[in-house]
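Before I ask anything, here is the structure I am working with.
One protein chain is absent from this view; the other protein chains keep their places.
Chain lettering (A, B and C) follows the sequence in which the chains are written, and residue indices restart at 1 in each chain.
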Amino acid sequence: MNVDETLSAPLADLSPTTVVPPPWLKMLIQIARNCLVVTVILALLALVFGSILRPALEAVNVNEELTALLSWLLIAAIPPALYLTVGFTARTLRNAHPARALVVALLAATLVYGATLLWNAAFPAAQAAQGQPSLEMTFAQADSGVVIESIVAGSAAEQAGLRVGDVITAIRRESIDLAALQSRIEEEPLGTPFRLRVQRDGEEFQVTVNSIASATGAGNAALSRAAAGRAVALVVTAVGLLVPFNWLPYLLLGVTLLPLLLGYTWLIVATFSQETHGLLPVDSTGSLGGLTLSNWDFLTEVSRRGSVWTYTLNSFAIAVIMTAALLVLCSMAAYALSRMEFRGRRLFLSFTLILHGFPAVTLLIPIYLVLLNLGALPIIGEYIGFNTLGGIALVEIAFGMPFGVWLMKGFFDNISWDMERSALIDGANRWRTFWEIILPQIRPGLFALGIFSFVGGWNTYLIPATFSTGTRIANLPVYIQQLLGETNPINWNEIAAIGLFQMIPILILFVFAQEYLLNIYSGGSKGSS
Amino acid sequence: MKVDIEQLNKSFGTVVAVHDLNLDIRAGEFVAFLGPSGCGKTTTLLMIAGIYKPTGGVIRFGERVVNTVQPRDRNIGMVFQSYALYPHMSVFENIAYPLKLKGVSKDEQRVRVQRSADVMGIGDLLHRRPGQLSGGQQQRVALGRALVKEPDVLLFDEPLSNLDARLRLTMRGEIKALQKRLGITSIYVTHDQVEALTMADRIAVMNEGLLEAYDTPDDLYDHPKTLFIASFVGNPPMNILPIQAALEGDAVILQNDALRLPVRSERALKAAQQHGDLLMGVRPEDVTLSADGALCGEVFVVEPLGREDMIDVRIGQHRLAALVTTEKRIRAGNRVRLDINADKLQFFDPASKRSILWT
Amino acid sequence: MHCAPTATGTFLGMGMAAVTTTQSKRTSSGRPNLTAYLFLMPAVVLVVLFFLIPTILVLYISMTNLTSANFTADIAQMEFIGFANFTTLFNDQFAQKILFNTLFYVLVTMAIFNVGASLFVSLLTTHINRRASFVFRALWLLPRITAGTVYIMMWRRMIADPPFGILNQALGAVGGTPITGSEYVWTFVVIVNGMIGMSFGMVIFTAAIESISKDIMNAALVDGSTMLQRIRYIILPLLRWPLLFVISYQTLSLLTSYEQILLLTNGGPGLYQTEVWALTAYHRALSNYFGNAQWGYGSAFAVVLVVIGVLLAALYMRVFRFRDLVAEPKIETL
Partner (left out) sequence: MKKVLGLTILVVVGLLMGSAAFAQETIDISVRCVGGEIDRWRCENFAAVEEQVEAELGISLNLTLTHDAKAWADYKNEFLLAAQAGEAPDIILSGHEDVGAWAPAGFIIPLDDLIAQHSEFEDIVPTLWESQSWDGQVWAIPQDSEARPIFFSRLLLADLGWSEEEIASLPERVRMGEFTFEDMIATAEQAVAEGVVESGYGFYHRPSIGFDWLPYYLGHGGEIMIEDGTLVFDTEAALGAYELIASFAARGVTRPDMIGYDWTQMYTEVAPADQVLFYQGGTWQWADWAVNYIADLGGNDYLLENMGLMLFPAMTEEEGPLTLTHPLSYMISSSSEHPEVAMALLAAVTTVEANNRHAIESFHLGILNAQVEAEPYKSHPVLSTAHYMLDYTRSAPNHPSYSAWANAYWLGITAAHTGEATPEEAVQLAVETLQNELGDGITIR
């Protein structure tokens, strides 16, 4: 049991000894009431999304599929939500009378199961009632292919000229085995034409047979899947009730994180595979396997686009310049704004705030003109104009600045005034106070800003993509995007490797400095929260 | 170095923090600023330190007007309530910092820091970081740092309020002794009257930005000039009762709706000359149990203070606190008779809230 | 006993802000402090170069017919055409659709992810084992620190058609019918952006929830409240301010950020299906298949955003409790 059990026991009743087990009837009524409330709420929400919002959005010409999806999800959420409701309600009983709790839970869950079965039958699973598609034949697996065992008399298959004993080798041009054939028939909608490649007496010919609804075994597959799902939910509910561990938050968090986990897993798997089908590494023929290190050849290769290290160096240069400049700039400005009195302070402060939310990315057009003019400056123009690393870094710095000043101001605001007064009395001027006394105090802030700036500079795409030409000063994200371009075949696996390579410094920072990263926004909002 | 403050004013926006303050602090004197929190005493101190700019008036160090002099050029030392040690520097670096800023050579820094640290009894802690020190040790470091540059004026901003009671007592004595030994003009801000009374040569009592009194501790205690001083100085606080005084023969009758008290004393005579309503003050230690006392009331709270009990007696709708020996074993609900030491009575004019004895 | 607030008083800032005209006069009469200006200088230069001048420029360019065919960096040579671009913009048959797309995108992403999911996750992670919660939160931060190009590549693979798509593989495993990315394009646009956006709210909400004093939570526990009651009656009311902060800040972020959409769908598929306003500005001015960039017209789109941005930022200053920010510095020396 973890340390802060008292605070982390979201579902448990807090004082087991004082719980008086409520009468059975009362508990069941409570369960029923809770179930009803949950159902009504979810159904109402589904109604709002599906029947009200959706047409409303349609009327104003906005895509409505999200609301459709939501309403569908809400309906789908009803059975699990009911299980949970039962669980929540019966849980109070758990600590006092575990055995009784289990009985109540199972009883109630069974009731709910029955109810939702009816509900589901009335709702979107309607297609199950249509019946399974069938080719009106039965098959058996043989070495040479799928052998036709029997054909319904007068069926389309018979009319197409198929006979018992014919061997089906492929649908269209894909060779097929029994299991694949059956699942294809099951999955394709009714009336789908199946182009069968058939062998008879060493001759090959093709026939087309359309699938029709079969009278037997209607919709059993879909229903049994649903039933299996419910059984799983039932077991989860029961286990959740009895296992003295707060499993629910973990489950919910895990589920919400799933897409991310899958995505990053793919990234890693892909870098070591010839190709991937979903998360599985496959070779060029599409069968499992094909693990390879060749995707990492880019590390040593010098292609037409140059070596990846050039891009890495550019990325690094942008990130480092940006980090260094932002640290100095933001801490100086924030120090003045936080701790100094001067005319125009109010103006500056309000300006910082407005800049904080200013839509700077929409200003790329005029910023291009500014860069052109900067580039025309004598001497320094060569380093900070359009199509220079300095120019790109400068724009990045400017864009990152409002947030940085804001963040650092929050940190400065929290420094003790006595400390600074003391330094002044000890004989320091403001600059020394800032440099020797205050800056060392806000090291966490500097770390946070530094890491964040580095990550930002390392990952930046839009600005280098817009303000650089050719590949001379392009950075890794621009390089990667360019490999994903439409004029080139996309080698996903090599790009995944480059992507992972690009992520390595970030991941290292992530592992060693995540607390600072997690602090980033809280530091910034401290000044005003 | 003597410090003179004339007509000092400070306002933040429309809020007046310090109003027409006049003070003279003699060279080598130990002056305490006493008052409830937020009364302007710290603001005054920070003006002396040069952290705040006075809105009006003059601050003089010796003959030099320092109003616009930077803090670093005032040659002052200051000890803060929060100690304000630099957490990223060792004790040595902390103490040496003022010297470093002055450009003192490394060798001399070492000597002077060691000396200062030895004086404060932290000579063996120099390599530590402030975070590794106890509160008392940190306070000593802060003091060492303030002293190391041999300041002309030493400023204390409630330096002991973060320490526990025992330590506070020790430090109190040490600071007092040190100040006497070094003879540095010192200004000490506190809201704790015991500290002020025990340490200071003179105490400036401030209230709502105004100077209420500026006197030696004894005078403040025995001859409070205002009702505020009387009720603020002294613990437990002085009893204040509304009263009318009338001469009746050679006795003075002090009476109100609930009590009638004939007394014979010079102070009472003086009060009797003032007709009408008065406020009478009497310290709890001057109220005694007496079988034939003129006052009679019901005890409703007994607070044991160890050596003595403090009892709260209700007389009519008035309350009177008294210090009595524990042996009497007085319980709440007892009816007691009380007498008052007539020579220690104080009298105030209810309108002006000033003493009618000491003006 | 009432005592006038002094510099050490905590409510100085409030006192300052409560005073009106005479007050601000005094504040602005602070001396022109050279040191402070030196500290601010570099930041100010950048602000002028990359915020102030561009804003003025974009206003001007939006009133010219600058295109790649008559392109010039010299302002004097641009052909001034008044509000013609804005007339064209408002007559554009798709402006309305793009506007609704933008609103839809901002509102839905905000509601489901930037506020909804982030609140959900912060509530969950603050109620589980500390170590585990740290891991979860850190994982949620990954999308934000992954380069947009890599992140989008990941998602393109996620929603690819069979046999490549991860999602379709999962669907296939449970017997579902395959889906195509373009069918659910808005869903994915929202999810992809939301997963990046939600870490912001999560960090702030988590900090706010954790800063709620343990005493209050313990008191609620002693009172016998359930977790849901604690969330409803203690945590959520205390989160009012962070919620406002997140909503106002993220509205602007969502409104003006388009990099992910650019990389994921580039506004398509089909007829401006996922085109948002900021992306249109980019498309018009900086990305055209046939090579003719309409800088003036694109700027008109940008100007609309700038105006909305400034208005929102002003609103947001109120939310940010600007008064607290201008609390006077407690050192006046120099």
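Here is the rule we use: a residue touches a chain if its C-beta (ideal position, glycine included) is under 8 Å from a C-beta of that chain, and two chains touch if they have at least 3 such contacts.
Everything numeric in this text was worked out from a predicted model, so none of it was measured.
The chain not displayed here makes contact, within the full complex, with A, C. In the complete complex, the residue from A:Thr110, A:Gln159 or A:Thr208 that touches the missing chain is A:Thr208. From the set C:Ser68, C:Gln96 or C:Ser211, the residue in touch with the chain omitted from the display is C:Ser68, counting the whole complex. Checked against the full complex, the one of A:Ile52, A:Leu291 or A:Ile490 touching the unshown chain is A:Ile490. Those residues of chain C that touch the chain absent from the view are 67-73, 88, 91-93, 156, 160-161, 164, 180, 182-183, 265, 268-271, 286-293, 297. Seen across the whole complex, the unshown chain contacts chain A at 171-173, 192-195, 206, 208, 210, 284-285, 304-305, 368, 371-372, 375, 385-387, 465-472, 482-483, 485-490, 492.
Following the convention adopted for this analysis, only the chains that are shown with their structure count from here on.
The greatest centre-to-centre gap from chain C, using C-alpha centroids, is found for B. Measuring from the averaged C-alpha position of chain B to that of chain C gives a distance of 54 Å. Taking each chain's centre as the average of its CA atoms, chain A and chain C sit 19 Å apart. Shown for chain B are the residues in touch with two or more other chains, namely 46, 50-51, 70-71.
Annotation for chain C: residues touching 2 or more other chains are 27, 328, 330-334. Across the interface of their complex, chain B is touched by residues 416, 418-419, 421-429, 432, 437, 440-441 of chain A. Residues of chain B touching chain A in their complex: 46, 49-51, 70-72, 74, 76-78, 80-82, 84, 86-88, 97-98, 101-102, 145, 149, 155, 157.
For chain B in complex with chain C, the residues that touch the partner chain are 12-17, 36-40, 42-43, 46, 50-53, 70-71, 207-209.
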